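Here it is, the structure, as structure tokens.
With one protein chain withheld, the remaining protein chains of the complex are depicted in position.
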Amino acid sequence: MTDPLVRVEDLEKYYYERDNFTDRLLGREPESVQAVDGVSFEVKEGETLGLVGESGCGKSTTGETLLHLREPTGGAVHFDDQNVFEMDDLTEFRKRAQVVFQDPFSSLDPRMTAGEIVREPLDVHEIGTKAERRERVAELMERVGLSAGQVDRYPHEFSGGQRQRIGIARALALEPDFVVCDEPVSALDVSVQAQILNLLEDLQEEFGLTYLFIAHDLSVVRHISDRVAVMYLGEIVEVGPVEEIFENPGHPYTEALLESVPRADTSEHGRQVETLSGDVPSPRDPPSGCRFHTRCPYAREVCAQEDPDEYEVERDDAAGHRAACFRRVEDHEYWSSPTLEADQQAAAGETTADETAADD
Amino acid sequence: MADELLRVRDLSTRFFTEEGQINAVESVDFDVRDGEVFGIVGESGSGKSVTALSVIDLVESPGRITSGEVWYRNPDLADEVRDDDPEAVDGDYVDVRQVPENVRRALRGPSFATIFQDPMSSLNPSITVGEQIAEAVEVQRRARSNPRSTRSRTQGFGLTDMLASTVLPGHNYVSDESKERAIELLEQVGIPDPADRADEYPHQFSGGMLQRAMIAQALAGEPDLLIADEPTTALDVTIQAQILDLLRDLQEETGMSIVMITHNLGVIARMCDRVGVMYAGEIVERGELEDVFDHPVHPYTQGLLGSIPDLDDPAPRLQPIEGNVPDLIDSEMDDRCYFADRCPKAMEECLSHPPEFDVETGEPRDEKTAAGEHGVRCVLAQQEFDPSRALPEDYFESDARRTSEGARDAAAEDEEVSADD
Partner (left out) sequence: MFSPRTLRNLRKELRQSALAKIGIVVVVVVVLVAIFAPLLAPHNPTNQTLDDSQLPPLGFSKTTTETSSEIVNGSVEVVNETVTVSAKPKYPLGTDALGRDMLSRVIYGARTSLLVGLFGTVIAATVGVAVGLVAGYYGGKVDDALMRSADIMLAFPSLVLAVALVGLFGRAVVRLPDPLVQAGIAPNMPETFALPGTVIIVVGLVNWVWFARVARGEALSINGEEYVKAARSVGADDGFIIRKHVLPNSVTPILVLATIQIAAIILLESALSFLGFSGTSLSWGFDIAQGRDYLSSSWWISTVPGLAIVLTVIGINLVGDWLRDALDPGIEGEGGGV
């Protein structure tokens, strides 16, 4: 088994609202938004870890915080056994870890040419002479499927897919080991999306890259990932090998996600879908206990009181497949706990914070 | 075939921009039958949304509908219009494009309703959700009491009332009746505690709830046809599933027809009975869901289906369509199959614009002849792919570069002309 290149431990990122000068003047308590609340996972060298979840679950924040593009409020990220948050000099880390962003429009400076954008990392680290940089840029452009003759064009002269290729070329400029792909294809049309996915796969093979692939599209994640982590409301609810997650989901949320995705297949027509009820609760005031209990079809009273740990999903070949659900434990008190009434469930979403405090 | 609610014929919409004339929708024909869900699928820039807007006549400048007929079956309307515009009536059908502006406008709501991708920007943030739906109910109620007059639709919404409602925020310009009906509608679309939620403002609703409220507003007029333009694109999959369920339930309840516009093939597969695939402003393939998904003929449809990773059976490698979506500028569109430059099976035949073929017979389709459901705008319906006639791979590369450069100059010269249009 290969060593983890990236090890994330209890990563926490809270935002504080109502925390400016006026608010302090008025004596208002700052309100915390628990965007990422104690997330742990590993990315092994050469693999693709898919990080999947719905909007607002904190998956992008996780990606940016682990790259130290945002200041974490807790936890640690070990990159090659060094804690990123305790590094005095990030230069080396910045060379080895890169990011590809979602929005092919906002991720490229509109006033720089394609060549300047791809060259920027080389400029920042002052790598090579002018001529060498120019050559490297041309080489990168061709590698990602653009022509070297397009270096002098501005971003608005490219289509969305081509812009995303420029962003990928920029990320590759410093020959990184680890790339965070933050929804790199979700803004693209399906035909172009497939081109970019293939490109990312080719590049991984060619340069031995390790990917953290953040996405909300389950079919994309299934296609590209080796292992998958599912996020809900700032927490990872399930992690495991891709086949395991999709064939034998261990968490009711993962089940519901898989159930909800419309398949592009005629058998999909008229399929009765067991939809989840309700909306995602606000991360300002997350539910007590298991955060999913307000929408969970199997919720029992214990779920509203206790926060489940991650349990191994039992199956012979299920190496490293864990889910945060009591149902994975055979003799858990869950099984004797009374079921949660529907209105209780709805109410629980709103009055949680105090209850938790009392129970702790 | 009397079960067609809507017959769209030869509909074309163009945008007159500085860069040149853009053929967003080009000679599109389709029918929507009673109680069916008709899907239009395509990538961005394929013209699918503009098609929808053209049907309900909401195309905004610099766009203009340049030709086409939209025949809508409504015997009552036909009777009313027959005297004034005999041209616009054919049996029970009325050509919406030929009736006067005010009649056409009066159809939005009671006949055609629309829901859009972004519910947040479709609702007024400073008025409660309930009131906005009640307003729609009120408008429809008054319209129904006197369908031909536009005056009735604006009664009570005059300047005085506007001023009054500005000065007095609590000023109600809807009756209790319509308010009650609004709450009923909110309940119908599955909003819990509708009476309380009706008094909340749009920002207090989540995305999924807002989309439900939008649907409630659209239902206020009890429309015959609901046009849903990417209704779930902005939503998460679990919420998307809820909204799709809701739309299907509502359709079964009310018997209305739905035109579902989306880029998501999965949504199409779940919802639609018949599908049209759009590319570069044209419907390139159409048919029953099974025809299009299981036996696609057009290489674009095949490419589209090959581009999406299968959730249940992931292929090791995706088969994308090479190249990019064309930008539809008139001067850059040669008289050829618009997909030929990206098509892996492009042949010499593709250099002339193909008509729509009937897949069963392999013959070009004619307006008049009743044909099978499955139609495709591709010569492959008529003949097998012949490698000896295939175009060389770089055929369009050199060609496209030349024309696009030439077009840029031409567009600059055309600027003044198009501005006058």
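What to note about this one:
A and B are the chain letters, set down in written order, and residue numbers restart from 1 in every chain.
Note that in this section contacts are C-beta pairs under 8 Å (C-beta built on N, C-alpha and C of every residue); 3 or more make two chains touch, one makes a residue touch a chain.
All figures in this text were calculated on a predicted structure; none of them were measured in a lab.
Looking at B:Thr17, B:Ser122, B:Ser175 or B:Thr233, the residue that reaches the missing chain in the full complex is B:Thr17.
Note that of B:Glu60, B:Glu101 or B:Asp335, the residue touching the chain absent from this view is B:Glu60.
Of the listed residues A:Arg7, A:Lys59, A:Arg133 or A:Arg170, the one in contact with the hidden chain in the full complex is A:Arg170.
Even with one chain removed from view, chain A keeps its contact list with that chain: residues 20-21, 64, 67, 69, 90-91, 94-95, 97-99, 101-103, 106-112, 117, 120-121, 124-125, 154, 156, 167, 170, 173-174.
By our rule, only the chains that are shown with their structure count from here on.
Centroids built from CA atoms put chain B at 34 Å from chain A. Only residues 54-55, 159, 161-162, 189-195, 197-198, 201, 216, 218-220, 222-224, 246, 256-266, 268-271, 273, 275-277, 279-280, 346 of chain A touch chain B when the two sit together in their complex.
Note for the complex: chain B touches chain A at residues 43-44, 192, 206, 208-209, 236-242, 244-245, 263-272, 289-290, 293-294, 303-312, 314-315, 317-322, 324-325.
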